[in-house]
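Right, one structure below, let's go through it.
For this depiction, one protein chain was excluded, whereas all remaining protein chains were kept in their positions.
Labels run A and B following the written order; every chain starts at residue 1.
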Amino acid sequence: MDRSVMPLLQLDSLTVEYRGDGEVVRAVDDVTLSVETGESLAIVGESGSGKTTLALAVTRLIQPPGSVVAGRALFEGRDLFALRADELRRVRGGRISYVFQDPATSLNPVLTVGEQLSEAIELHTDRRAERARAYGVELLERVGIRAAPQRYDAYPHELSGGMRQRVMIAMAIATRPKLLIADEPTTALDVTVQVQILRLLVELQRDLGLSMLLITHDLTIVERTCARVAVMYAGRLVEEGAVADVFANPAHPYTRGLLACRPAWGAVGRQLSTMPGQSPDLAKLPPGCAFVPRCPLVEPRCRERLPTLDTTAEGRRVRCVKPFSKPGA
Amino acid sequence: MKNRVAWVALGTIAMLAIVASLAPWIAPYDPLETRIVDALLPPSAAHWLGTDQLGRDVLSRLLYGTRISLTIGLLSVSVAVVLGTFIGAIAGFFGGWVDSVLMRLVDTLLSVPLMFLLLAIVAMDPAQQLLALAGWPVIGPSVKLLFRWIDPRIMVLMIAIGAMSWMGVARLVRAEIMTLKEREFVLAARVAGASPWRILTRHLIPNAMAPVLVSATLGVGGAILTESVLSYLGLGVMPPTPSWGNMLNEGRVALGVAWWLTMSPGLCILLTVLAFNLAGEGIREWIDR
Partner (left out) sequence: MRETILEARRVTKSFPIRAGLLRRAVGEVRAVDGVDLAVSAGGTVGLVGESGSGKSTLARIMIGLMAPTGGEVLAQGAPLAGLRGDARRAFHRHVAMIFQDPTNSLDPRQRVEAIVAEPLRIHRLATGRALDSRIDALLETVRLSPRFRRRRPRELSGGERQRVGIARALATDPKLLVCDEPIASLDVSVGAQILELLGQLRVHRGLALLMISHDLRAVAYLCETIAVMSRGKLVEQGPTAKLIEQPNHPYTQLLLRCASLDLSTDLSQKED
């Protein structure tokens, strides 16, 4: 690891809690992660894993009743939680951009594509009016929208889901950000459109030297687009490492289970190894490891104490007392 | 329900209902007994809320008046809800020309200035017509029984107020049903072979009642106010039967000297309508959880 280069984004012990009805729920629990310049990191998890909350917490988008109760987020060396409101606004949308899941609700239906694009452009660059428009059209072309000048003046409802998502991506890269946080960017789209959008993201990442934090539940997407992956369960980080390594040799039983959930091609009717149970209720987490009810390798010590996140020799991080073990072994 | 205010409101309503039903037993005096010598007495130990121009005990009249107001409020809203739900459900469920026809009816009725219609109806003294029903062969006896329990005048009022408010309910129910019709659990019922009647009564209407419930509680407040206005104008409940509205009317002339004659019924109206409104809010919050 090249220690002379500081990571672009460094999250240290980030913890987000939600308070309500007399209960406190830890949506994100003590997460430490980093994203290097030009790197793509995937955050994988199912519902309740905390992955979306984490993505929002980075730029302080968490609203009450949720709040960041511990940890810090260092972006380009500066703690985002220590910035003033105006400084933060320059970072958010400017140096860190977001792309969300549902383009239908992320775009304002009463404004044209151009009006929304130019809003982002004028907010974060010094381009105005004609120059903003020219730049906007250029962006639309860059993200693969054909007949860009006409589409610039179109309303969101006149565009297909895939095109809307491209518009979102155009808005996100308009400001030449260093980091793009994409939360389930293709989940609502048809599979052929998914491929197009993912390809676009990978190209942009390469061409613009963009770092990407990709939140998803789909392991196939991770395999095709990211270099590193972090797996979350019940708000905690349970595994992290290079995609190729993790997929070939998962350390945590949850990761192993997730990988096995995908039916192999051509396996008509063959036994599908499934993980029993479902994601835990964050308000009622047991002491010790949260995966216990579903884990095939449970030992008494798993229930006593939450395992620590340890780093292996190869640079893998795992939160398990028996990493790399196979059930039945 | 976590809303404390809503609980207080519900408690108030419950108390009113209890008071209303127990009026004959807890009223200290006969509400119709006049004692001119004791006229216009301010509140005292003997008469907690004083007496009116005819020496009648205000508190007792108020308690009996509660019966009338609550009955009118609740029953007229019930008429509105039943009628409105029936029509709204049919319009929403069947759609097409049935819906068009029914909704044009609703729109027409909504554009009629109903207060005037109401006044006209009341002025025509339909109670007499209703009483005539008592002479009819088959339904005569039941009508007579009904009129022993409820004064025909009040019955007319209730139906009239109900007839004024069913349109709003119909629209609400229609809108809910049209949305619910497309939900997958309705599709599931159709796939399982459920008849349209079953779908309407077991699935659609129960799920559509939530906003209706809220609207109904608000409606009770409105009905009570309408009754008060009508009685105040001399067109609702006729003296000597006490109602909050006509007590207000009678107390108006003595406003300068006997504040308790108007304050008492006025406060009752205020608190009751407020209680129903807050309860309605509370119910809405509970439903949205």
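As a convention for this text, a residue touches a chain if its C-beta (ideal position, glycine included) is under 8 Å from a C-beta of that chain, and two chains touch if they have at least 3 such contacts.
Given the structure is predicted, the values throughout are model-derived calculations rather than measurements.
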| item | value |
| --- | --- |
| Touching residue (missing chain; options A:Ser13, A:Asn108, A:Ser160 or A:Thr311) | A:Ser160 |
| Chain not shown, touching residues in subunit A | 46-47, 146, 160-163, 190-196, 198-199, 202, 217-221, 223-225, 257-258, 261-263, 265-272, 274-276, 278-279 |
| Missing-chain contacts mapped onto subunit B | 183-185, 187-195, 198, 203, 206-207 |
